[in-house]
Structure formats: structure tokens, C-alpha cells
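Before I ask anything, here is the structure I am working with.
Yeah, one chain of the complex is gone here, protein chain that is, but the others are all in their spots.
Chain lettering (A and B) follows the sequence in which the chains are written, and residue indices restart at 1 in each chain.
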Amino acid sequence: MKDINELIKKFNSFFQEKAVLTRKYKQQYQIVTGRDELLGILNWCKQYSFYHLANIVCVDWLEDEEFELVYNLWSYEFKIGCLVKIRIPRARPWAPTVFELWGQAQVYEQEIHEFFGVYFPGNPDLSSLFLHNWHDLPPLRKDFDPVEYSRQAYTVEGLGVKPEYEKEDNSEGRES
Amino acid sequence: MYLPDGYTTLTKRAEKDDREVYDLFFGPNHPGMHGNFGYVLEMEGTQIVKVRPNAGMLHRGFEKSMENKRWVQNLSLIPRVCVPDPDPNEVAYCQAVEAIMGVEVPRRARYIRSVVLELSRLGSFLMGMGGVGGALGHYSIMYLMMESRDRILDLFEELTGGRVYHIYNIPGGVRRDIPPGWKQKVLDLVDHLEKRIPEYDRLLYENPVVHTRLQGLAPLSAEEALTSGIVGPNLRASGVKADVRVDAPYAAYDEVEVNIECSGGGDALARAVQVRMDYLEAIRIIRRLLAKIPDGSFKLDLGNLMKLKVPAGDAYSKVESSKGEFGYYVVSNGGMKPYRVAVRGPSLPAGLYLCHKHLPGMKIDDVAVWMATLAICPPDIDR
Partner (left out) sequence: MSNINGLLSLKLLGFSFLSMSVGLLFMGLGRKVTARIQRRLGPPFYQAFLDVFKAFSKSSITHNYVMDLGIIMSLGGLIATAFFIPFAGYAVLGSSSIVIILYLMSIGYLGMAMGVSASGNPNATIGISRALALMLGYEIPIVMIVMAMMLTYGSSDLLTFATAQQGGFANWHIFKYPLGFLAIEISFQAMLGEAPYDHMIAPAEIASGPMVELSGKYLGIGFLLHAVQLYVETGLIVNLFLGGASTWYVFLLKQFAVYFTSMCINAVMARYRIEQGIAHLWKYAGTLALLQLFITRLGVF
């Protein structure tokens, strides 16, 4: 196994004060950075043996008015994991796409776009993946209330009748 | 009913001959599909031209509902994320909580967890290998393997009270100690399962028809597998020697020997053979674990678990499930409920991303086999 400390030193000297690679616990490390440096850092990480992107997680920090994106990397060579975290403003959220580095990132970004409403400019397909005919708030946001949604969508009168916001554009694209 | 744009019914479209490409719904209701997942295959004759994953039928919103439940209540939701192999979910979640709290689980609990994980792996592998048989129209092997799996479930029932969903791991250890005599029963079962392997070989792995079907199907190079997020047996079948049990040991895997081997080759046959090799290794690991299992306490005293408070922080914990790395990213803001739980399922990259690379150009004959050899388990795509 190669020397992890050397890797950390290399990283910190390369990115200076823009980002710092620190140890979290055991084999888990993390990098906290900003949106502008994200692509550069991920590129660097992939070059230095972080081949595996396990997933991309979005966390909604409602009080801070921010979304946190966590890119979950793993190096098969050094046998360490690395969480690359960025924060983006909650209003008009966007982040650069990384699908050119890891193919499966396309699906993760599509999922985050669907459940949090974060845009990934450059991603070829941000269409709806899991939700069909969804016109409410993205459901995994903290200010989306599933109970309130159910009350509106599934009323006794509403059995068989679609909620108000679905009605108008439902007929489109159905005739063959 | 959900239908893609431009559709009234399937029949209408098939009768219409003005387009050469027609759509075939492979799932959500199809004998070759496990779970309520589906692909819409755009076909030309029997050849697939394009594929559109049709996910969402099984989406139960677990990640959202976990935010509204207490730490321990979530344990009843978590096994449902992967139905055939539920224990890695519990262990990954509990380990993430323990990592945030910074507590160390007793040694006996770690050993019991490992044994449970390996038994669950055996059950899932049996289901997976049987699934390959089922997809190939070879039902005898499927029935034989289901019978073997039932014996494992019997042992789980004795240990945990549940056959399929065990809800056995809790933050700080396991729910109860192993009952007297259970250890011997596991050893007997493992002997029985090992004796059965030659039979599987004759029926499935040495069957010339199976070889003709699987050889060269859906090849996956090591480079492609690494950059597509493929993990576990599928990655090892492509020749990358990687296993979470060895690379980032959890539970008791740092104290027992885990020999991983790669079948190499990277095609469907290599993936099928890799599962058999891992199956044999899991049997050996159970023997090693049971020989070394220590005495002592089986759980930490964390007070009333319903009132468990986890300090603010985040952790990613992963476990080698039967399909590869199964991870939970857990964020806590110091409350009685998790702030965010994100699931990393091993099937998502293969099921939603790799399908665009592999399926076009393939014949309809091979779709179910492709799914079975890549061990795509829809519940963890649609969690």
C-alpha cells in the first residue's frame, strides 16, 4: 500500500487553501470545498486512484438556505474513502455535471434533480425517472410535507380524480 | 396507468405497421423481471434498438419517511430496501449510527453480525443462482436452490423470529444472543450446503446449453466496470480484486481470513461462476467465524433506544452485500430522528446506467439472463 500521508500532502499543496483533505474516522476522509473547485478536485481525485464513485447525495439544509452535495469516492489503491462536499445556495440551485468522469453519475444527478430540483447543466437527460406526472415541489426537500400532499391528492371526492395541478396538461401527448 | 408519450395502448402500437420500431414492455409485470421494475424496449423485430428504464413502480419513498421516524424505528423500514438480502442494510445503517456516535460494538456482537451477514449472503446467492436458472428456463436448479434457501430461513427464524425480514441488528449490537444449539445447527447446515454444490455444478455450471447461452454475453471490461460504479461479484468477475470485507473491514472481518478470487473474463458466464466461488467462500468464512466466536456481551447499553439521540455529524458506512457495496450515508443534526438517510444500492448503476450500453443490439432472448447475471435487484433502485 502506498503512503496516504504523501497523498494528503500532495493534495494540500496542489489546492492550497481552496480545499483541505482531512481524516474523518478510520478509512474515511473528506474534502470540503466550493462549487467552482468541484470539477478540478474530482478530476484530481480520479487521476490519483479514486476510481469509484459510490453515489452522490444531496442534503437539504433548510435553515442555512443551502443544499449540500456529497460525492462519495473510494480508492481501490489506497483503500480509503473520500467524501467531497460542496454547498450550493438553495435558490436556483445548480452544480456542474460529472457524468463525463463517471458514467453512472448521470443517473445520480437525474435522481437528485428529480427529488431536490438541483440543476446539472450539461447532463444529457434530466427527465423524470421515478415520479410520473409529478407537478408538486421536489419531494425530498425539507419543506415538502408528504402528509399535507396526501391530504390534497387523495381526498374522498378526489378518488379517481386527479389533483388540481395535474388536470390541465394531462391530456397532452396521449393521443397516438 | 402510466404510458409514455404518444401511446394509447400497447396493442394499438403493435398493430400499427407504419413504424418499424415498436415498443415492448419488459416489466413491471413480466415473469423475467424481479420486482416491479421495467424496461421499455424499443425493438426492431427481436432486436433491441433502444432502452428506456421504467422505474418508479416500487418507489416507496423510504429516504423521506426515514426522516420522519426515530432512529430505531427506521430499522423496520430498512430491510425492505433489498428484499432477498436484508441484513447488509441493517448492519450498514447501524454502523453509520455507531460511527457518528463514536461507540465501539462488543466483539461478540460483531461476530454474530458477521455470521448473520454471511448466512444472508448464502441465501441471496442461492436466489441469484436460481434466478440465472429461471431466466434460462432451467427451473429444476431454481427449485433445488429455493429448497436450500428455506433451510437458511429456518435458522433465521430461530435466531431472530423472522424468516425474511429479521430486524436483528440494532445500534450498539444485536437484539438478542444466539440461542443454545444454534451454532451447531449452522455448522450442520453449512456442511449440507457444501455437499449440494456438486449437484449445482452438474445441473448449471457444467451444462453445455448454459455455457452456449452465457459465453460472451454482455462483456464488461475492468475499466468500464470501475468507471460505471459496478461493485461486488460483478466487479470481481471483470478481474478487479476488490471486496469491502477485505478493503474496509467491518464487523469481525478484520479478525478472520477472507480469500477473494476473481473468475476473470467479464462476461455473463464469468459473473455466474464468480457467484459460485463467492458462495463457497462464504461457507468457509462461516466456519472460521463460528470457530472463533468469543464470549461476552452482545450489545452495548445505550439506554432506551426509542429515545436515542445521535450527536450531530455524518457518516458513510458500507457493507459487502451479495451484490456488492451496500452503503448508507447518514446525517444527524443531533435530534431524535435522522436528518437525512441516503441509500447506495449496488444495482442502480447496472440497472439504470449500464442498460443503455448493454441492451441495445441484444436480442430479447437475453434480457432476463443479463439482469440475472448482473444481479439487478429493483428494490434498491426504487427505494
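Criterion: a residue touches a chain if its C-beta (ideal position, glycine included) is under 8 Å from a C-beta of that chain, and two chains touch if they have at least 3 such contacts.
Just so it is clear, the model here is predicted, and its values are computed rather than measured.
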Note: the excluded chain touches shown chains B
Could you tell which one of B:144, B:159 or B:240 touches the chain left off the display? B:144
Cross-chain touch to the chain not pictured, restricted to B:53, B:133 or B:229, is B:133
Which candidate, B:46, B:68, B:259 or B:297, sits in contact with the chain we can't see? B:46
So which bits of subunit B touch the chain we can't see? 10-12, 14-15, 22, 24, 30-32, 43, 46, 133-140, 143-144, 147, 203-204, 207, 209-210, 212-213, 363-369
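We take it that only the chains that are shown with their structure count from here on.
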Where on subunit A is subunit B touching in the complex? 24-28, 51-55, 57, 59-60, 70, 72, 74, 76, 79, 81, 83, 101-104, 106-108, 115, 129-133, 139-140, 146, 173-176
For a test of understanding, state which residues of subunit B touch subunit A in their complex under the given definition. 2-3, 5-8, 12-13, 16, 53, 55-56, 59, 61, 63-65, 68, 99, 102, 226-229, 231, 240, 242, 247-248, 314-316, 318, 325, 327, 329, 331, 339-340, 342, 344, 348-349, 352-354, 382
